[in-house]
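One chain of protein is taken out of this complex; the other chains stay put.
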């Protein structure tokens, strides 16, 4: 049984389906099944609204006690190592920590010497497994399977934790994953550099956020330039096939990756993804905490 | 039944009296009457101690679960719209959000497309209805009525959410409201520019905070100059009539709007207002949340 949730590479197909199943039960009103008091803390060293709020809500809903941690006002400012900070938190009687950190695979330094569960809520340009699980849940609710589903991921693939986590998991589950992005953003992946036939073929179009804060000046793009070539515009949406859906991990740049009119259109699952995230994170936290008995 | 609390213009006299009555019950020890679990979040995009602390305490006292939100470290930094941020919060299973924001009537953009209750905790130079309700409660506890009570509001009327919210409500309830302020701060209101006979006539003298952070260099005043003309000094207090009370929404600039010796004098209800705020906010949150059934 999984003790930490670090990267989708390390989560088996069985574990994925267990968590999706439990999320569905929570969505249907199931009660959490923790038999003792658990204490958790959310260590977000990078700004976040949806992931942090979602974990905070999920943790309380399954009955855990949440100890606040303010990364911007902590001893990290005094030069403490991440290991020492996390061990300190553990020593205050914390069972699990949810961590977002700008360093790729920061969790490697936490795997020895600690007795606290680590849930990765985003590591640098690495992974974002709880987002990936909610994306999988969203797709599974829609189509009832992964096998043969055509998923097109569009945008800044190289810097995207979501792209990496999702591609890993979706391929393992039998989906066909393709990428569309500017050449300078494809990183390790093979990618298309325009929409080609993908608009008509995709069951799922997953847009990624243009990360202004990471990509100085869009690396050569203007907002209009990006939208024109890669954005999901009102015109492009019309070419999508029946039953196809639009996803986006958010926050959204309206009018860049996606036209503002499409954010809440019938095909859009963008806000549904966030709701699904609540159930997925309840399932993740319950699974990890129960595993500590 | 009121679904949101946005502005005192939109709250009926009946609703005001219902909330005041319920606050009095809470003050007398009544138990809250929520029959299910509710989740709330406090989105303060401007600094606050008393309003935020008061809501945080009131929410827990009526049995709601509070999900933390750190505006200074959220996706707002990534350029997300307020609508998208609030919808995100809602999708994490939140029933009500308390918002303070620097934009006047920010809530207009939140009235369509959301299914979360909005409690306005201050919009720009607009309204501050929970403060207004606690001020009304403070006056009602003192005099048992509003009809014919002489209320004098002193200070930076044009930028004050409190002045606007209170004047709206007090006039509707039959009180006589007058303003004293420098000409450049009277805004849309008719105002006196000195104390005239108001010290002797007022039942309530409500001082407003000189907002250093909004008014660069007091717009021409020195601290001493403001105190001399508009401050409630120890000498002026002596001219107040028997039973008259002093109010201030705080934070206080001691020695500017009011002499430090008067802050906790017998007439002062300044700290009592904060205590009243707790009961008022319990009543507001219970009222709004019960209305969601």
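Per-chain residue numbering starts at 1, and chain names A and B are given in the order in which the chains are listed.
As a convention for this text, a contact is a pair of C-beta atoms (placed from the backbone, for glycine too) under 8 Å apart; a residue touches a chain by one contact, two chains touch by 3 or more.
Nothing here was measured: the structure is a model prediction, and the numbers come from that model.
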item	value
Residue among A:113, A:148, A:174 or A:291 that touches the chain left out of view	A:113
In chain B, positions touching the absent partner	44, 47-50, 53-54, 56-58, 60-61, 68, 70-72, 209, 212-213, 250-254, 263-264, 271, 274-275, 277-278
Chain A residues touching the omitted chain (full complex)	39, 41, 65, 67-70, 72-81, 84-85, 87-89, 91-94, 113
